[in-house]
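Note that one protein chain is taken out, while the other chains of the complex remain in position.
Take a look at chain A:
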Amino acid sequence: MIETYIDETTEAAATVASRLRIDRREFLQFCAATAATLGLPTGAEAAIAKAVEKAQRPSVIWLHFQECTGCSESLLRAEHPTLEKLILDVISLDYHETLMAAAGHQAEAARKSAMKANKGKYILVVEGAIPVAQDGIFCKIGGHKAIDMLKECAADAAAVIAMGSCASWGGMPSTDPNPTGSSGVADVLGKPVVTIPGCPPNPYNFLATAVHFLTFGKLPEIDQLGRPKFAYGRIIHEHCERRAHFDAGRFALEFGDEGHRKGYCLYKLGCKGPETYANCSTIGFGDVGESNWPVACGHPCIGCSEKGVGFTKPIHMTAQLKGMSPPASYPGVVEQQGKTSFASAAALAAIAGAAAGGAAMLAKNLGKQDDVPAPKKGE
């Protein structure tokens, strides 16, 4: 059974590899990494490989509102050479203002035709918050207000994904006093959508959600805020590489102090890891391993993905601890490196002396009895 699954995976991989002109191994690594990000069991990478091989390529319409395009950037600037190729291979990106070649009326026409051709089947991705104050006049594209455009595109979409904190819950534009009334997609549409918050979110969280849709025909399991559980099911603090320092009571107290240089916990510098749900501490950013995410770089987490934390609480304000209480006692910060007591050294010497003396005396006494006759051969 294992062999068939390996064979099928290998076959699928070879097809995709030749189509995209990438290394077969790289493709399989991508499938495995995606399956791992989704927290899927062994064998899922085979299903993913097969789904990508079929290249059904769901149509995607990607809207930009009050945002900085950082979410798109994070997808495109991934250092991994195959990532952007794969994004464009697994989905058919029919409308994306930053990436599409078309401009002006052509662009609008592309959106309308894609919506018509894939009615009820396309995926709508929204990047950026939607202003609702004063009838939403603060953001217009091609003469349409953001709020109207969103409602129009969402009406016939198979699924709506809010990409980034702005689209998820308002994000940075919604910071108090929020003069434009920036709101998240779910608030505007009045129904729950899949949200991938973060500023920017990890590209793998978007990609894994898209691949899940492609492989299993449905979106992954989400929590009450629409966040995929595979990525936002746990608080950052739970899997933080500096967690041991937190538990041991070792904190950096200011930037550049001894504790900071030694990589101690950043909680007292205002790290929001203990109240932010995201997988940053397990998958890192930028495809260079776990060493590349804010906390690993020595800066406290600002809770960018969490409503009511990111862009709301001051960056260096101490986080509220969610779902945990400090241990009853802390081990010492300075560990004793070993001690020697005079009593034990003396006792050891006495025991050794007594044993040596006893053995020597016995051997000497035994030596006196050595005139025992030698045993006969063959006894």
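Quick note on the criterion: a contact is a pair of C-beta atoms (placed from the backbone, for glycine too) under 8 Å apart; a residue touches a chain by one contact, two chains touch by 3 or more; residues count from 1.
Definition applied: contacts and distances are computed from a predicted model.
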Chain excluded from display, named as in UniProt, from "Ni/Fe-hydrogenase cytochrome b subunit", "Molybdopterin-dependent oxidoreductase", "Sulfurtransferase" or "ABC-type dipeptide transporter": "Ni/Fe-hydrogenase cytochrome b subunit"
Which residue among A:102, A:253 or A:347 touches the omitted chain? A:347
For the chain left out of this view, which of A:120, A:143, A:314 or A:367 touches it? A:367
Identify the residues of chain A touching the omitted chain, counting contacts across the whole complex. 335-341, 343-345, 347-348, 351, 359-360, 362-370, 372, 374-375, 379
